[in-house]
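In this view, the complex is presented without one of its protein chains, the others remaining in place.
The first chain written gets the first letter, and so on, giving A, B and C; residue counts start at 1 in each chain.
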Amino acid sequence: MNTLRLSSFNGGGNRRTVVTVDGVRVGEDFVVIAGPCSVESEEQTIITARKVKEAGANMLRGGAFKPRTSPYDFQGLGLQGLKILEKAKRETGLPIVTEVTDPRDVSWVSEYADVLQIGTRNMQNFSLLQEVGKVKRPVLLKRGMHSTLKEWLHCAEYILAAGNPDVILCERGIRTFETYTRNTLDLSIVPCIKEVSHLPVIVDPSHGTGRLSIIEPMSLAAMAAGAHGIIVEVHYNPCEALCDKEQAMPPELFAGMMRKLQVLHSCMKQINGGNGSRSSAGIPVIHDQPIMGSILLNSGGRL
Amino acid sequence: MNTLRLSSFNGGGNRRTVVTVDGVRVGEDFVVIAGPCSVESEEQTIITARKVKEAGANMLRGGAFKPRTSPYDFQGLGLQGLKILEKAKRETGLPIVTEVTDPRDVSWVSEYADVLQIGTRNMQNFSLLQEVGKVKRPVLLKRGMHSTLKEWLHCAEYILAAGNPDVILCERGIRTFETYTRNTLDLSIVPCIKEVSHLPVIVDPSHGTGRLSIIEPMSLAAMAAGAHGIIVEVHYNPCEALCDKEQAMPPELFAGMMRKLQVLHSCMKQINGGNGSRSSAGIPVIHDQPIMGSILLNSGGRL
Amino acid sequence: MNTLRLSSFNGGGNRRTVVTVDGVRVGEDFVVIAGPCSVESEEQTIITARKVKEAGANMLRGGAFKPRTSPYDFQGLGLQGLKILEKAKRETGLPIVTEVTDPRDVSWVSEYADVLQIGTRNMQNFSLLQEVGKVKRPVLLKRGMHSTLKEWLHCAEYILAAGNPDVILCERGIRTFETYTRNTLDLSIVPCIKEVSHLPVIVDPSHGTGRLSIIEPMSLAAMAAGAHGIIVEVHYNPCEALCDKEQAMPPELFAGMMRKLQVLHSCMKQINGGNGSRSSAGIPVIHDQPIMGSILLNSGGRL
Partner (left out) sequence: MNTLRLSSFNGGGNRRTVVTVDGVRVGEDFVVIAGPCSVESEEQTIITARKVKEAGANMLRGGAFKPRTSPYDFQGLGLQGLKILEKAKRETGLPIVTEVTDPRDVSWVSEYADVLQIGTRNMQNFSLLQEVGKVKRPVLLKRGMHSTLKEWLHCAEYILAAGNPDVILCERGIRTFETYTRNTLDLSIVPCIKEVSHLPVIVDPSHGTGRLSIIEPMSLAAMAAGAHGIIVEVHYNPCEALCDKEQAMPPELFAGMMRKLQVLHSCMKQINGGNGSRSSAGIPVIHDQPIMGSILLNSGGRL
């Protein structure tokens, strides 16, 4: 674990990192990032942004650069997409989370993004990691779909070592033999990360499962497992989505899920004995507690 | 899906199966099965049984036959172990869940067991499945650590087709590349099963993670994901356990976790809008709801 | 590695085991086992047996008990199938390799089988392993499709520890994310086994790939990698096969492949510097050589 100098729990001075994005405190509040997989049009993005804002989301997600398996698939709107996101932010006040895929784009994409997302296929794109390590923007680092916790934290280490302390980890499902779901969402990694690292960790139930019908139970489960937030694909008209339409949540379902998350959030506060301040999403904050009390402090946390 | 004639949701007449074990209603109540990995001695078993009973467990687990990777590892006490379990049942009233590994043992082990467990390595031991399909004892069928949902349900189908309708599915973690946990607990399979099958499904966070420190958050998450129960390894003195000591929960931690599960259970009842009767563990029942309402009924459930 | 007392190279007294089956010396000769996946009829079996005999096969394979994913698939002819195999042996002189799936069947199936096969799904069926460990019949132990070398050798250890020294290991493909092939044939396990164990190891390119078109190159590759033989599915009329028809080889292709294997066999003898006696299939024997000479003896072989 000595190569995780900055990302391990000790490396953070035994204090949890809170990444602040326009007042949203990731690692302290339970944050909800929502929005379309890809920015397809101004109408789609603005309407969806308003809907998720109303339902209580804290940030807006939307891809302008889409890494796709086939070169012939829709690759995103690029700069035009970023300008649409900028407009959506002006309208709703929601900070923007958007993916960057090329080290040459990091600097100028940072002008539009409040959080730079590194996608699962680029988790070990070390040139890209070093580049986002140089800018003053928080980074949401998705887990490689085939990677171990140790490999993932080493990628966070690349960013931290390059000078950027604001890394948010995001579990997004790993590849297994199960075919009913697109990937297998590994919720157990959430408490594991909290054992070994000071970095906040959120969960992506949309890509992690690829099935609309199980996003709600997995979001509730993510909160119960101790995640610091979720990132969810919402589309104002899923049937027309250019990308991942089978997992995009319609706004009404998203709003219903948000209400359930709020109920659960109060309950988790009670369970964890926190006194909780209010989060920006109207969801009270869970103050982070050692997972199972001091009795377990000796049990591990070594990779 | 036409080869899942009996195990699919349609095969059950579109009604959920409730498996009744000595008054405990699996598939309706949230059930907690707890106890040692293996029966090691009368003292160990009886004391542990009393402790888990006090904490609110509904059934006692304990292995008398242990399938072990190496032939030189402890293989269980066999008949002597079953007699100890019988005594623990007399003392506590808890029904017994115990593993059977050989088709020749099914008939006589059924004299001692209230639920016959099929372990992960025997999920596709078709001779054994057919044999437990012939007796009048509920079967707890663990998922193979490498199996898909489709393969697993076909194994349930073997038991149902042989004449035994009382099958409880148990997610116990699948093998992935992650090494920090022993296996990867696939909580997403819980709502998936509820989409495609009428059979109840519980979760084993002990074998599924292999790490004591994350059993509690994963148990809470299992409940939030909609599982019908959990099966947990508890040992009155984990340091002395002959098997899987690194994941055995001491009774005090188990009792603390049970209190949190009870708080969460009330919350989930509120979230799901159920009116809830009381379960035998003092945990109110969640009446099973369609996962996300009729809007999603068309989205799937096909394997 | 101290739990591999009997199966490790040291456990065999640093000498390679040769398993003799009716004069065929597995572990010394390069053996070819061929025949239908399942015994379907007398005509199918006898004609196929004659064809593979003519082409130079050393043993006949054929399943009378078929472990199938679905209970509604063809499960084999049972005793009737064994009687057909007996007749095929009388006609061709080929020893019979056939699968056993239930510990209760081991004793009587041994009356018909010259080699008892343990299938991939039963690799860790410890009751079955112990039972075949008690009879005087060589055992062909297939690798579990999800198992490691270490787990596999522990299963061989169960058989050896029960008293049966004649175990032949069989690589049959492991489950990976690749979907173009049915499984991924792990040829690299062949030289690995020869480093750590004294047991002979053969390769099943039919189940290991599930694609007729690549069975020949993978059989040649298996020989080049140092395997002690192959087991191949041949069917006199693949279109009518009840099981695995997409990988069954027609006899003409099998005969052509056998000619190529004979050419390669002479070449491998030259490469390995052996002087080679003739095998029962007309293929000269490769005397087993340390894989890369004494220079590498220190490099490992520890699990």
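In the analysis below, a contact is a pair of C-beta atoms (placed from the backbone, for glycine too) under 8 Å apart; a residue touches a chain by one contact, two chains touch by 3 or more.
Being a predicted model, the structure only gives us computed values, none of them experimental.
J.: Among C:157, C:216 or C:233, single out the residue that touches the unshown chain.
T.: Residue touching the absent chain, from the options given: C:216.
J.: Which of C:103, C:119, C:226 or C:251 touches the chain that is not shown?
T.: C:226
J.: Please pick, from C:80, C:107 or C:176, the residue that touches the omitted chain in the full complex.
T.: Missing-chain contact among the listed residues: C:176.
J.: Against the chain that's been left off, what residues of chain A make contact? List them.
T.: Against the left-out chain, chain A lists 3, 5, 67-73, 101-104, 121-122, 124-127, 145-146, 151, 154, 157-158, 161, 175.
J.: If the missing chain were put back, which residues of chain C would it touch?
T.: Looking at chain C, the ones touching the missing chain are residues 146-150, 174, 176-181, 184-192, 195-196, 208-209, 211-214, 216-218, 220-226, 253, 260, 263-264, 266-268, 270-271, 291-292, 295-296, 299-301, 303.
In this text, only the chains that are shown with their structure count from here on.
J.: Measuring from the mean C-alpha position of chain B to the mean C-alpha position of chain C, what distance in angstrom results?
T.: About 37 Å, centre to centre.
J.: Residues of chain B touching 2+ other chains?
T.: In chain B, 146 touch at least two other chains.
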